[in-house]
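Yeah, one chain of the complex is gone here, protein chain that is, but the others are all in their spots.
Up next is chain A:
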């Protein structure tokens, strides 16, 4: 993890000079960020520093006031509609509360993106949907359940299954382990790690879970003061001379999480 930066690594997400604001409130200003292929990037920051806003901006749900965003080489903000649609097929997003379609069963939720974008037989889509659901660790009987019949943790897993439906190259996760019990959270971390190894997945993860940060994140980016304050492997975080970063990475919880790994 502490290997020197590889000069020919490929950026899959490149954000330059990003400025986001809501009315007079500036969330990001002059924010630069690179995400490299095959890494798990953890975004941390205090409440209200715009972690989720950054995620939403990169996937095109928020329009920034200034700056440029390239994902997989395509310009997300100014590219043609077709380019955007092609790029959207290559990423998956799992929202904080799942954001599953409440009138569809879990299996139908996972099949929904395949139905829209792929020309597969119903049987194959169903089999792939069941596979994705099984991959994220949900029991087979959950396929026919409606989202409202699932627990919070199961909804998060179902949301990941839907995000993985098209076998994307990048997965965006918003607080994936928040609200999970420690065992499920650890299993979720393992799952992300395995998928990353097996599929070469790039993961952009907004999280507060120090265990996840230590367990699976290759690199941490700290958002504060409207920009990317520091970035680097977690070992370097404790050396950063900034009160918030110090408090975050050297606090008792951080030490406990570090001891586990």
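In the analysis below, a contact is a pair of C-beta atoms (placed from the backbone, for glycine too) under 8 Å apart; a residue touches a chain by one contact, two chains touch by 3 or more; residues count from 1.
Heads up, the rule we're going with is that contacts and distances are computed from a predicted model.
I want to check something: the complex is missing a chain, and I'd like its UniProt protein name from "FMN-binding glutamate synthase family protein", "4Fe-4S dicluster domain-containing protein", "MlaE family lipid ABC transporter permease subunit" or "Ferrous iron transport protein B".
"MlaE family lipid ABC transporter permease subunit"
May I ask which residue of A:73, A:182 or A:200 touches the chain that does not appear here?
Residue touching the chain left out of view: A:200.
Write down which of A:26, A:65, A:131 or A:256 is the residue touching the left-out chain.
A:131
Which candidate, A:43, A:71 or A:107, sits in contact with the chain we can't see?
A:107
Write the list of chain A residues that the hidden chain touches.
Touching the missing chain: residues 102-103, 105, 107, 114, 118-121, 124, 127-128, 130-132, 134-135, 140-141, 143-144, 146-149, 164, 166-167, 194, 197-200.
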